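Of the protein chains in this complex, all but one are displayed in their positions.
This part shows chain A:
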Amino acid sequence: MQHDNFEAFYRANVDRVHRALAVTLRNDDLAREAVDEAMARAYANWPKVSGMESPAGWVFRVGLNWATSWWRKVRRERPQGAEDSSIPAGDESSVVAREALAVLPLPQRAVVTCRILLDLSTAETALALGLNEGTVKSRLSRGLSALRSALSEKE
C-alpha cells in the first residue's frame, strides 16, 4: 500500500523531531506546527520519503524550511525575545544551557540538533540539510565552540 508503515514512522519519530525543531527554532508552538506540516508532506510523498536514508532528517529539514520561511516574515515585525516566549523556564541548569544554545545562529543550531538529537552522521546531516560535509563540520565545530564559550561566561 502507498502509506504502509507511515503511522509507525510517525509514532517513532514525531516527538524527537519536534524536540529537535523546538530547540532549533526556540519556539515550541512553531515547532509543533512545523512538524505537523512536514509529517503531512511526508505522508503525501511517503513512497519516496520512506526509501530515503533518513526520513526523520527529511522531515526535520522540511519542517525547518517551512518554519523559517514563514517565521522570517513574521519575525521581522516582532521585537527581539519573542522567539522563546513559549518555552517554560525549567531549572537553573537547563535555563543556562538553553540560553547558551540561544547564542548560536540558527544554521549552527540546526546542525547541532541534527547531529545530537536526531543522531545523524555528518554525511546524513549534510544530506538532510542540503549542505556539503565540510560546511556541516565547520558549523558543528563553531557551534560547539560558541556553546562552550557561552557556558563558561555564565559560570
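As a working rule, contacts are C-beta pairs under 8 Å (C-beta built on N, C-alpha and C of every residue); 3 or more make two chains touch, one makes a residue touch a chain; residues count from 1.
Note that in this section contacts and distances are computed from a predicted model.
A single chain of the complex does not appear, and UniProt lists its protein name as "WD40 repeat protein", one of "Hydrogenase", "Sigma-24 (FecI-like) protein", "WD40 repeat protein" or "ArsR family transcriptional regulator".
Among A:A56, A:V112 or A:L127, the one in contact with the hidden chain is A:V112.
On the side of chain A, the interface with the absent chain consists of residues 7, 10-11, 14-16, 18-20, 22-23, 28, 32, 35-37, 39-41, 43-44, 65-66, 69-70, 72-82, 85-88, 90-91, 93-94, 97-98, 100-101, 105-108, 112-113, 115-117, 122, 130, 132, 135, 137-141, 144, 147-148, 151, using the contact rule stated above.
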